[in-house]
Structure formats: structure tokens, C-alpha cells
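Quick one: this structure, given as C-alpha cells, is what I'll be asking you about.
Apart from one protein chain that is not included, each protein chain of the complex appears where it belongs.
On to subunit A.
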């Protein structure tokens, strides 16, 4: 019974509170190797005899990536491990080096679309999940000292920011905030739009 090596290069890719465990494939000529993943939170280490919990979606998977977002759902240090399986043969566990805490996730600026609807300044933000709040800054171009702010705990389709002066240009930028880890992303690039010109006057 040939020994199966443990998976190597085990690491986590974490962006915007979505966490994926990845590893290098174990190659056995002419055979399909499967993998199983388990996790262990600080609670399991400190209070449950160092027990490990299997992730059923990644049990006997042929993929070399596992979405662990649902299970890394507290702001504590987690450990993760993977093993290879071929028929009845199982490899030793390959354990990710060190710990993973979701506080280290990388936060990208939000995607937003700014529109001028007549005199109305509108913004549309891409939904990023329940953990995300948005801080939107907007100002009349040339009046950078008078920036206004709107904080949105939930994303609705289109948000009215302000009523603009005729013909004036307004600028908007935004960042995300994740309360669970008390961190914010950097700001998105600034987008500016111009309000419609004043059409009320009579021109003779």
C-alpha cells in the first residue's frame, strides 16, 4: 500500500471577508486523489481538547480549494488542515503554517456608480454581503473643505445623496467598513458628475 504524501503549500486567500483555503495537488499517476478539510478555532484549542471539525462541503473533494468562509465566522485565531485520500489510503494531515484570523482579510474599495439625474446626485453601490457598511463622501467640486458624509449599513439599489446646484460639478468617493473586525478599506477612486444646467430662464 503506497504511502500518500500530505498536501503541501496550504494557505488561505482572504479578500473582503471571503476566505478560501488552497493547497497543491497530490499527484498519483492514473488515479483521482480526493481531499478532506478540517478546522479548529481558539475555542476548540482552549476548551474542547484541541478537537478538529470537518467541513462537509470539502470532504472527499477533488478540488484543491475550499471555501471556509462559513466556518471562519468569529474574530479569533483558526488553524486549518487537509489530507489526501485515495480509496482506503489516507495521507497524514497537512496543517497550514500558523494561524488565520479574519481580521487580516484584505479589504478592497467598494465598486460604485455615480449619476446625475437632473439636479439629483445619486450613487449605486455593489452589495458586498451583510458584514459590510459603506461610508460615502461627497462634495461640490472646488469646495473640498465642505465634504459631506453618508454612512450606509445596508446597500439599497440607488441612494440619493444630494440636490445639486444647476450646472455645478459634484464628486463622490466611498470606503467599506467591517464592524466585526473594526477595519475599513481604502477609498474608491473619486467620480464626478455635473448637474443639468438651469432650464427655467426664458432666453429671448
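Definition applied: contacts are C-beta pairs under 8 Å (C-beta built on N, C-alpha and C of every residue); 3 or more make two chains touch, one makes a residue touch a chain; residues count from 1.
Note that contacts and distances are computed from a predicted model.
Participant: I want to check something: the complex is missing a chain, and I'd like its UniProt protein name from "Chaperone", "NADPH oxidase", "Interleukin family protein" or "Methionine aminopeptidase".
Facilitator: Cross-referencing UniProt, the chain left out corresponds to "Interleukin family protein".
Participant: Of the residues A:28, A:76 or A:159, I need the one that contacts the missing chain.
Facilitator: Residue touching the absent chain, from the options given: A:76.
Participant: Taking the full complex into account, find the residue in A:44, A:85, A:124 or A:169 that is in contact with the omitted chain.
Facilitator: The single option touching the absent chain is A:44.
Participant: Touching the absent chain: which residues on subunit A qualify?
Facilitator: 39, 41-44, 46-48, 53-56, 70-71, 73-76, 78, 130-131, 179-180, 182
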